[in-house]
Structure formats: C-alpha cells, structure tokens
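Inspection log for the structure reproduced underneath, given as structure tokens.
Only one protein chain is missing; all other protein chains are in place.
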Amino acid sequence: MTFVKGYLIPRLIQYVLVIFLGLTAVFIIPRLTPSDPVNRTIIQLRSMGSYLDPASMNAFIEDLNELYGLTGSPLEQYGAFWTRLFKGNFGVSFFQFPTPVNQLIGVALPWTLGMLLTTTVLAWILGNIIGGLAGYFGRSRWSRVVDVCTMIIRPIPYYIFAFALMLLLAYVIPLFPVSGGIPIGRQFSWTLAYFLDVLKHAFLPALSLVLLGTAVWFQTMKLVVQNVNAEDFVQYAKFGGLRDRKIATRYVIRNAMLPQITSLALSIGQIFSGALITEIVFSYPGLGMLLYNAIITGDYNLIMGITALSIIGITTAIFVIDLLYPLFDPRVRYQ
Amino acid sequence: MKVLKDLFEDYRFVVSFTILCALLLLAILSLFSPHDPTLWGTAPRDIKPSWEHLFGTNSKGQDLFWQAAFAVRNSLIIALIAASLSRVIAVLVGMVAGYKGGMTGTVLMFFSDVFLVIPLFLIIVMLAMLVRERMNLVTLGLLLAAFGWSWDARVIRSQILSLRERGFTQTAVLSGTGTVRLVLNEYMPFTTPLIFSTLINNMAWVIGLEITLAFLGLVNMDIPTLGTMLQWAISYQAILLGYWWWIVTPIVLSVLLFVALYWLSVSISEYLDPRTRIQRVGA
Partner (left out) sequence: MNKPVLRTENLKAFYVLDVHGDQTVVKAVNGVNLHIRENEVYGIAGESGCGKSTLLKTLYGAIEPPLRLMGGKVYYRVVDEELDASRLSAEDKRYLRWEFISYVPQGSMSVHNPVLKLKETFHDFISAHLSGKTREEAFEIAKAWLVELGLPTKILDAYPHQLSGGMKQRVTIALAALLKPKVIICDEPTTALDVVVQRGVVQLLKSIQRELQNSIVLVTHDMGIHANVADRIAIMYAGVIVEEAPAATVFGSPQHPYTRYLINSLPRFGDKSARESAPGNPPLLSNLPGGCPFHPRCPYVLEICKREMPETVALNQNHKAACWLVVEREDGKTP
C-alpha cells in the first residue's frame, strides 16, 4: 500500500501539524499584547453603571480570567486552550459580552459559506473553460481580447476591485443595493421573495469575486493548456489521426485539470481572505463584517475565534482536495 | 542594451514602463512639495480639479496632487522595504532548501507551506492590531515582509534543484568550490532575473495589503499612503457629498500601479522563459 504511505500519510501529518502550528500562533499572538482584556471588560461594565462589592468583584475577575483562558501559567493556559478547543468552545466575545463567540460565528458563517462556495466553484469552472478554449485555439481575436481584459483585472486586489465595482454599479449607475445581506428587520422565511432579496443584495459582492476569480483561472488554465498541448502524447494523438474534439477533451483538458486542482487547493487561503474583504466592502453579513466589527471594537477573542475556525476550515478543505486528487491522476494512485 | 531593446517590443513592457516612470516622477516630485502632507487646511477645501489644484482638494483642506505624490512615494517605499526583505528570506530559504535537500529541505519547505496555506490575512490583522499604536512605514514594511516570502521560496527552490543537476555544478564542486561561492557566483546569474520578477510581484501584493489594512483602520492614518488617502475619503463621505476627485485619485493611481507592476513582471518573466522566446524546434 505504497499509496497510503507515499501519499496519504505525509499529507495527514502535514494537515495535523499545520493546524497545530496555526492554532498555537493564534494562542500566542494575543498574549503578546500588553493590554489586559479582563481589565478592559471591568472598565466597560463599570462605565455602563454596574457596581460590585470587592469580594464579588474578585470572584468576578477570577471568573473572567477563567472565561478568557487567562488563569494559571502560560503552559496551563495552553493546555486549557486545547481542551476547550476540542470541546468546540472558542470563548466569549469581549465586546458583546457575554455572547459566546461560537454563536456570533454561527450566525455569520452560512452567509460566507454560501457566497464563498458558489463564487469559487463558478469562477473555477468558468475560468477553466474559457481559459482552456483560449489556450487550445490560441490565435483567435477574441482570446486576445479576453487576455487583455484579464491582464487588467487580475492584479487588482480584492478591496479595490470590490470598491470600484460598488462605485460603478451602486452609485454611478444605481442598479444594485449598496450593502449586502438583507434589509434590517426582514425576517428569515422560506419564501421566494426572501431568496430573491438575498440574491439581489448578494449579487454585487458575488460578481466581484467571480470576475476576479475567473480572471485568475483563465490565465492559469491558458498557460497550462498551452504547455499540455506541447506534450508528446498530444502530438502522438495527432499523429494517430484522432479527431480534434477527442484530443481536446480526453488528452488536453483532462491532463490540464490536474495542475488546476492543485492550484485550487493552494489558493483557497487567498480566495477566503479575498471573500472576507469583499464582504466588508459591501457590508455583507458574513464573517467579513463580523471580523470588521471585531477589529473596530477591539474584540480580540472574536478575532481569535474567527482566525482559529478559518485555519481549521481552510486546511480541512485543502486536505479534502488532496484526498480527491488521486481520483483524477492515476500516477499518484499506483506508484 | 539589447535586452532593453528586445523588451520594448512587448507592448506590455512599454505601457508598464511608461506608467511606472510617470508614477516615479510623481513620487520624486513629493520632495518639492510646498506643504507638509500631515497638516490640514493648507489649501481651500473641496475644490474640483483645476489648473491651480490639478487633482482638486479634499475636505481636510489638502491639495490632492501633493497628497498623491506623497502617497505614491510612501506606498512605494513600504513596498520596496517589504519586498526586498522578503526576497532575502525567500532566497535564503529557497537556496538552502534547494541545495541541501534532504531533511533540511523538507522541513524548510514544510514551514513555507504552512505560510502558504494559513489565511495570512487574518494573522496579519491580528498582529497589526497589536502594533497599531506604533505603526509607521518601517514597522508595516517589516510586518508584511515576514509573510510574503513563502511562494517565492518555493519557486527559487525548484530552480536551484534543477541547477544542481546541471553539469557545471559537478565541475565546480569537484574542483573544490565552496558552497557559498558556488551559490553566489554560479547560481546567481540564473536566479537574479527570477528574484527580480518575484520582487515586482511582491511589491504589488504589499501595496494591495497596505491599502486593505488601511481600510480596516490598522495603519497610522496620519502618514499619507494610497490606502490612507482612500480611507480618509470614505470616512468623510466623499461619495455621498459628490467629491468624486477625492475618491477617484487614489483608486486610479493604485489601479495604474498594480496593472503596471503586473505587466512589467509578466513581460520580464516571459522574456526570460526560453520556451516563450524561441519557438519550439523539432527533434
């Protein structure tokens, strides 16, 4: 079972180690700050007018320390950190005390997941198809035009692109609503009207992500297809008198997909970050906005929770793609 | 030089080179600015672009032309600091991992992969929040440098791996060349163009990240950069008030910068890649 040994085990080890290192970083970084969250919470509560006698105050401070995972030596804190993590407890929000971080994330997560999954898949498929055609049929004029367009779109960072799009399509030509999600006060319901409203508000951020994503996949696919086209086995298929369409699909595209799957796995971290940023520009009620509010209010626990969850989510997604890859490439399946 | 002449045949190089020269000129002009960019009220507020104020003025009473000059200059400085530092890291890691190979190489590449996979943006946000008070051009540059090396380390490593297999490596080793001299004298000519093109890419990444961090309020808002310019405009509701020039200036400048940097790096790396330079010769 060299496959398991040669392919599966190293990736499993990497998966575990990356999560371990990433979450340890999440643990360490906030403890580098001189400010004390417990103190801040006390001050906050005091400013809202609550008062406690010294004895209960001490007990309260102890509870807070416990809640924020700050009791005991750093090593003990570290141990407690992992124990709580395994129980799925990411702590309590500093700002929206005492709402647990999990709850806040749980509300925002579906919005982000929905946007992220649809736009990523759409951009990947669209970009690969158009890029594949452009790479295979090289010299045509339209492929040159698309090329220049993507050359302009691709280097623009998510923020500027989203912002420019918003200016264009929500202000200059007010086609779409400026912010995403749902108008305040609208309740969730399984009606068509609700979903249409969601779509209308989600359109701009989704458009932004899809356009940027398609530009990237178009360019990479075009390069890959051009390289695969030059491979010996494609030449050989032409020597054999196979029909163009068969060569394009079974020989060129099937082989071009392999590095594209790998690229997808490597880009997930970037795509995720970009999605968050885009959400913030459009005030879309996903993890992005949650993060933004957390930054503004200095809600460190919430940021930690989001980061920890993102690390786990992204590495898992990459691991899953790694597991699926052998289905497409027999060279990895049989050593 | 013949290299420049050949490069100029690529329209992308011509366009990007022109744009970058223009932007550099703008940045250099900042040295001659009559105003201190951090002061407010040095010019009448909210004036549309005119001959006196080429880019108009903003609600803080600053001439946007001079603001832009400083903004471009500072953004470029941050980018240069961060990108150069991360080159050093990338080259070190890539060369050691590529040449030594074995366990050292695997471990180094593993670390680099960790940086690739983890959503760096969030980590950077966390760190930026910590140093928010003491953030200036240099600290920002350092922060971004610490995270921008992983992809390029991998690229350099693969090049070193293939160079290691070439004949001249054996010759050098067998004739007693030390490792450091080997790497510096023999490999550098091959690696330098690669380093240069990744430098340009990295610069674009850094500027984009700076703008994003400014957007989140995580940088020192008093120092004029492309990011802070845009942020001030947004927080002063420039769009709603119709002061479009305040918004459009940083956006247009940064888009020009990004596209120019990207086109420059693409045209250079296509020039260097023998496969795209020379058409394929049959066996």
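Order as written gives the chain letters A and B; numbering starts at 1 within each chain.
Throughout what follows, a residue touches a chain if its C-beta (ideal position, glycine included) is under 8 Å from a C-beta of that chain, and two chains touch if they have at least 3 such contacts.
Since this is a predicted model, take the numbers as computed values, not measurements.
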Touching the absent chain when the full complex is considered, from A:R31, A:R46, A:R144 or A:K238: A:K238
Residue ranges of chain A at the interface with the undisplayed chain: 231-233, 235-243, 246, 250-251, 254-255, 258, 328-331, 334
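Methods note: only the chains that are shown with their structure count from here on.
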Length of the line joining the C-alpha centres of chain A and chain B, rounded to whole Å: 23
Residues of chain B that touch chain A when the two form their complex: 12, 110, 113-114, 116-123, 125-127, 129-130, 204, 208-209, 211-212, 215-218, 230, 239, 247, 251, 254-255, 258-259, 261-263, 266, 280
In the complex, chain A residues that touch chain B: 14, 17-18, 21-22, 25-26, 29-30, 32-33, 151-152, 154-160, 163-164, 167, 171, 230, 266, 269, 272-273, 276-277, 280, 291-292, 295-296, 298, 300, 303-304, 306-307, 310-311, 314-315, 318
